[in-house]
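Every protein chain but one is kept in place in this view of the complex.
As written, the chain order gives the labels A, B and C, with residue 1 at the start of each chain.
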Amino acid sequence: MISWLLVMPIAIPFATAVIAWLARMGPAGRWISLFGSVLSLVASLALLMAVLENGVVAAQMSNWDAPFGITLVADYLGVVMVVITAITGLATAIYALGEIPERMEKLGYHALFQTLIAGVTGAFLTGDLFNLYVWFEVMLISSFGLLVLGGSREQLDAGIKYVALNLVSTLVFLSGIGLLYGMTGTLNMADLRGAVAAVENQGLVTVVAMMFLVGFGVKAAVFPLFFWLPASYHTPSFAVSAVFAGLLTKVGVYAMMRMFTLVFTGDIGFTHELLIWVSLLTMFTGVVGAAAQMDFRKILSFHIISQIGYMTLGLALYTPLALMGGVFYLVHHIIVKANLFLVSGMANKLAGSTDLNRIGGLYKSSPFLAVLFVVPAFSLAGFPPLSGFWAKYLIVKASIELEMWFVAFVSLLVGLLTIYSMTKIWGMAFWKPHPDGIEPTPDRVPASVRLPMMIPIVGLAVMTVVIGFFPEPFVQFARVSAEQLLDPGAYVTAVLGEGAAAPAEPAAATDAEPVTEPASETGGQP
Amino acid sequence: MNSIIFTAGARILVALLFVFSLFMLLRGHHLPGGGFIGGLLGAVAFIVYSLACGPAEAKAALRASPEGIAMVGLGIALLAGLVSFVFGDPLFTGQWYWVGGDSYETSIFSINSVLVFDIGVYLVVLGGILSLAFAFEEET
Amino acid sequence: MEALTALIVGLLVAGSVYLMLARSFMRFLFGLILLSNAANLVIFASGRMTPGAPALVPYGADAPAGVVGNALPQALVLTAIVIGFGLLAFTLALAFEAYRRLRTMDTDKMRLAEPKEDGK
Partner (left out) sequence: MAEPSDPNAPWVNPAGMITVAITAALFIFFARYLPVVPVEGAVPFVWDWIPSLDIRMSFWLDGLSLMFALLITGIGALVMLYAARYLAGHPQYNRFALYLFSFMLSMLGLVLADNLITLFVFWELTTFTSYLLIGFSHTDPKSRRNALQALLLTAAGGLALLAGFILIGITQGTFELSQLNAAGTMAEHPAYLGILILVLIGAFTKSAQVPLHFWLPNAMAAPTPVSAYLHSATMVKAGVYLLARMHPSLSGSDVWVWVLTLFGATTAVFASFMAVRQTDLKQTLAYTTLMALGTLVLFLAGSTGYAITAAMTFLLVHSLYKAGLFLVIGIVDHETGTRDANVLGGLARAMPITAAAAALSGLAMAGIPPFLGFIAKEVAYAGALEMALTVFVVVMAFAAFALMFAVALIVAWKPFFGPQGDLPRTPHEGPWAMVLGPATLAVLGLLFGLMPGVAAYYLIEPAVAAVMGAPDTGGRLKLWAGFNLPLLLSLLTFAAGYLLYRFHLDLRERLARIEARAPDLDAGWDRLLDAFVAFAKGQTRVIQTGVLRHYMFATFAVLAVAMLATMLLRPVGGVSLAFDGIGFMEWGIAALIAAGTVLVILTSSRIAALVGLGVVGIGVALIFIVYSAPDVAITQLLVELLVVVLLAVALLKMPYLDAGNRQTHRPFDAALAVLVGGLTAWVLLRVTDAPFDRRLTDFFEGASWTEAFGRNIVNVILVDFRTLDTFGEIAVVIVAALGAFALLKGGLKRGPEGETAPHAEKERKE
């Protein structure tokens, strides 16, 4: 049963994609997509229940035991990412009802969207390195399609850069997988933990780890590999950019967290120390980059980069509290950043542009939207008692505990500069009167468009507030996630079975004894 | 390239290639071949056809939209995995039904989910690549 | 043979990096094709290379006799080739459409999403 709980969050979006595509010519497609998103959420919540009950759950696909087949596994971090993906997916599926034009639906918007969700979810659930690559590709190719869907000239230009840089990172990652396989003979991530530790040439392991760091670094958009993100995120439709902003970079961060807590822990003094500096530079250059922009979505894009730095910092500091902060940050940021992009779409609809110089007056005419902007914006800036404050608090506290004053200083400074950018949007889009004298009241948009766009904005804002006011369960959850990451014993046991949690023996031919049960129910040995 | 001889020759070649692609698909579990290679060969067959007779006729010969074929293929592949649910196995567990016996040796042939999956792969590769190729041919 | 393959990979990578740094997006595409090949060879060579023994179980036997080619990296490479083809085809379509709409293949001139005057 656990097995199917793990499968469903991946299978449902795929099935939805197929059906929605076959129905793409009529209005049914969007409702199918919406229904599929609801089902995905239900399935991921069911998985969450299972994880809360059992700690870490794992299942062997095709019924071949690890490390021979492909394992799906969900620990606290994995499952929370799945749930949050489903939430973001549902939010944007609702939003798309209002925003996505029929023309794009006929070109297969919903199918691409659902495969994107499937790819992201697969990446969070897989316990196999090569399989992770495959999910990365599913996600990537779907995102390519979504990014250029609609085909404006800006989108094509953005697409070229996005595609080019992401393909390079993918190939670096793929080569890294090949080399790691060459060193250990295995692909299962839990199995790799022991196998990598047993490799004689640890220096070489670190070199390969660098390839992974660069590959994931491009995906996560860390300094100085983030170019593709500000080059592209402001160009597609708003629903698409919200999903991208919420999820895509997080997959890179997640992969980094997974690999650099589970597998590459042999040379923390080098890899993680390096990552601290990378994180700090990411935080700083991102937030500074935002200050130079005058477009709603471009500002938000640079802030994604900046916030990614906090998450990787949580990993880099590598203490329970820091990782806890990193996990908390990850979850909080998906909700908040996706929501901000959704708000920018609504602002665009009402005021006619995302260029801050060309819009204004939203505060006076659409006070409700103003509130809905303030919540995620100030959460992003780390204002208490919103979710972002606790995330920042954990990271800062972790760095102060380590007596890393400079790290704490940069974390706080970046928070301050984030306020600057958020208030810039607030001042120019909301407080300032509209330069053309337009009153951007909500009824400028028909209710059939406005309602679907506002519902997810409200929902995500409520979540931000709830996490902010009642953080205890979320903090607890993040704490367990961090513990599981720092001590992957339960993860390894869940994947490989009892007795495997200890570091695996060095490579030996005798290991090849098949420990799997044959698929005896249906076949049996000939 | 619209010479009658090339067109006629192409039809035969295409038919042969197509049959060969199915052959490659079916033998794949035991000898080099399988859904990928079969699908690629099938796609090459139709691409040759469309080069000879134009994409419109090639599409007509296909009798369905290539994207549709691919999507159905994906659905079939997914179903081949989901069918394990009925038998209480994990996703994509191979399910074998022996016709005329109870094991590989005694049976005449088998119906199994693995082959169904490979057929899905075949359809996706065939449809996907044809879709790409036709789009290029028509738009360029 | 792994050593020679490594040299081939090095050459392919060097060539593709050089191509990808060019201004013409077509050259980038060529580089991408070479880099995909290189990555596939990396996986293939990592699984070690065995000449002349395909990974087949002979009829009548339960397992291959003697050492045969490592099947796992072959399966991975096969997957990677097909995925690479999908990505490449899309990228080619993107390049083509971009050329049709932007009238250039020179990436230096593709400045629509990040125009020069853009707050800089």
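FYI, a contact is a pair of C-beta atoms (placed from the backbone, for glycine too) under 8 Å apart; a residue touches a chain by one contact, two chains touch by 3 or more.
All values derive from a computational prediction rather than experimental measurement.
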I'd like to know which visible chains would be in contact with the absent chain if the whole complex were considered.
A, B, C
Omitted-chain contact residue, chosen from A:58, A:73, A:148 or A:283:
A:148
When the complex is taken as a whole, what residues of chain B touch the one chain not shown?
28-37, 40-41, 43-44, 47, 66-67, 70-71, 73-74, 77-78, 81, 91-92, 94, 96, 104, 110, 112, 114, 117-118, 120-121, 124-125, 127-129, 131-133, 135-140
Chain C residues touching the omitted chain (full complex):
1-30, 33-34, 37-38, 40-42, 44-59, 61-64, 68-72, 74-79, 81-90, 92-97, 99-101, 105-108, 110-111, 113-116, 118-120
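What we mean here is this: only the chains that are shown with their structure count from here on.
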Could you work out how far the Cα centre of chain B sits from that of chain C, in whole Å?
24
Indicate the whole-number Å distance between the mean C-alpha point of chain A and the mean C-alpha point of chain B.
35
With centres defined as the mean C-alpha position, give me the chain A-chain C separation in Å.
26
Taking each residue of chain C in turn, which ones touch at least two of the other chains?
86
Please name which positions on chain C make contact with chain A in the complex.
20, 25, 28, 32, 35-36, 38-39, 42-48, 72-73, 76, 79-80, 83, 86-87, 90-91, 94-95, 97-98, 101-102, 107, 110-114, 118-120
Chain C contact footprint on chain B (complex, rising order):
30-32, 36, 125, 128-129, 132, 135-136, 139-140
Flag every residue of chain B that touches chain A in the complex, lowest number first.
67-68, 71, 74-75, 78, 81-82, 84-85, 87-97, 103-105
